[in-house]
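I'd like to ask some things about the structure below.
A selection of the complex's chains, in situ.
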Amino acid sequence: MSREVRVAIAGGSGYTGGELLRLLLFHPHVQVQQITSERFAGKPVTKVHPNLRKLTPLKFDKIGDLQPCDLLFLCLPHGETANRWDDFVRLAPKVIDLSADFRLNDAAAYRHAYKKHHPRPDLLQRFVYGIPELHRDEIRDADYVASAGCNATATILGLYPLYRAGVVDPERTVVEVKVGSSEAGNRANEGSHHPERSNCLRSFSPTGHRHVAEITQELSFGSKIQVHFSATAVDMVRGALATSHVFLNQGLEEKDVWKIYREHYAAEPFVRIVKERDGIYRYPEPKLLAGTNFCDVGFERDPASDRVVVISAIDNLMKGSAGQAVQALNLMCGFEERTALEFPGLHPV
Amino acid sequence: MSREVRVAIAGGSGYTGGELLRLLLFHPHVQVQQITSERFAGKPVTKVHPNLRKLTPLKFDKIGDLQPCDLLFLCLPHGETANRWDDFVRLAPKVIDLSADFRLNDAAAYRHAYKKHHPRPDLLQRFVYGIPELHRDEIRDADYVASAGCNATATILGLYPLYRAGVVDPERTVVEVKVGSSEAGNRANEGSHHPERSNCLRSFSPTGHRHVAEITQELSFGSKIQVHFSATAVDMVRGALATSHVFLNQGLEEKDVWKIYREHYAAEPFVRIVKERDGIYRYPEPKLLAGTNFCDVGFERDPASDRVVVISAIDNLMKGSAGQAVQALNLMCGFEERTALEFPGLHPV
């Protein structure tokens, strides 16, 4: 089959860029025309993405050498997409941005979360927030998509059905996300040094995590909500698990909660409701999801209170980043939504 | 110096028994007279506690062969202490029980948590709950001490000062504990099989954890409280980290919270307040605590709400079990409280 869509990846030496490349090389309708890295320009991509050895002859280009293409992925440091937008927009009619620049559609919310004025507030309304389960039709019609943050993705997909149904006390939710080390990118630092990062169980954002702004945006439906969010780093490379404690504002039983989740997710190709009575894998777990685009969602109704504990798991580099972006590409280009995203995950691993 | 206190350990082939033995062999005032294991009776203790090779010639005895001693440690499966109490009480004037049998002082609370009637409700009031930071004087005078559950210990030590000070909304606290695999003991099962347990991030008690009963008992101070508790297993052997989200019922600033913690813990030999502005180890972390009897406690005041996130870390086999028990022995026998518990922990590890 001919590869009808030509794409380029700007900022392709990081983990997200590598993951995009891995997926797109096997996408039957896509041709990766260029991938950029200032640091590794001229070198084979396998220098930094060694898993792709023998699979591609691609070399890194400089970002200034990008040629026009059909769809441009931007995997640049936060701030770069906005700052260089006028250059990028000339290169491609469709853009998927994987940075945080255009996830929020409100300049005040951006200022609050990122402690600075948004450099291009004029563009905020032109990007669609990239979680297909919430914005499928808008993504289909979008020119510009902003892929969601990984922790935000896990949290939102876990909580969305309950918030959408309006059954939750909007100010009491507490979310604890546990994350692997790949979330912080591929640059070594003191805290990522193996002897320090190994065996860790490290609170890194007890309060003030930036993804809260995205979560609030997507779950508020016009009302004021408050999500109490914390994040802890664990000794794992890939994966994010959100444990969300929500408090019901009405007397729902377990089967009612089930029904709400089924209604929202039964037809979703990449969301699985995981809730079993026995066995090892009764609740969602990132271990099963490495390399996949699934978000597994489960829950437990606390019989001793009005609490529901929602558990949602993703691979942060996939459903939390590159996989979500390819899913958006599939929608934007009219391909079957699962194309290039069918890897089922390994067990055990 | 003569070893004036003769102790015995019943149920000494498990991880808790091994840890007790490790500590007591180096205690200058204690002689380990006997240690029992039905399964390994007659075999050297180093068969199951290989870290003690070349350090002790002790062999396991059968529990029926226990001789009188000064202090008896019971590390038996839950239920055994209560069921066989009349045998044990004849052997020693002082007993430290590391099971869950006598942690609760209320038979109704026991029935609610353990789903059965307590076999010996007559004894409930005779045991002191074994966390020295809460019950030091009572432990000094006690004949019988019930060591606290590991998750309960981490949670209680984190929350006690705020609850004691009465500054917390008593029904909103959410606690998320992350634990290593040694918590589940030394018997292999399907879920502890390395290929399944490795790389896990596994919810095992989203609701209904039994330790909630202990936490509630120790933090309620006569009022009704509700602690919303969940537990997640991580890929670590030793260690427990409690992330507790409490909501203030009055307008405290960070320095006020500091003051509360300092007042309670500044003089404690085994509680450290950990809260730094920079560096890798800004908050408490079990990684630094393996083998130690410390509970590290830190917190962060959320400027965006009335939340305080309290972070508390222990080694579940030490401060959460054997170390706590030896600390109790030191108090009960009039030894310096830190005796045999001075190991500072390793970095890195």
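Observations on the model:
Each chain gets a letter, A and B, in the order it is written, and its residues are counted from 1.
Everything below uses one rule, namely that a contact is a pair of C-beta atoms (placed from the backbone, for glycine too) under 8 Å apart; a residue touches a chain by one contact, two chains touch by 3 or more.
The shown structure was predicted, so the numbers you read here are calculated from the model rather than taken from an experiment.
Of the identical protein chains in this complex, 2 are displayed in place, while the full assembly in this structure file contains 4 copies of the same sequence.
By definition in this document, only the chains that are shown with their structure count from here on.
Per-chain Cα centroids separate chain A from chain B by 39 Å. Against chain B, in their complex, chain A makes its touches with residues 172, 174, 176, 178, 190-191, 195-196, 198-203, 206-208, 226, 228, 230, 232, 234-236, 239, 241, 243, 245, 280, 282-287, 298-305, 307, 309, 311, 313, 348-349.
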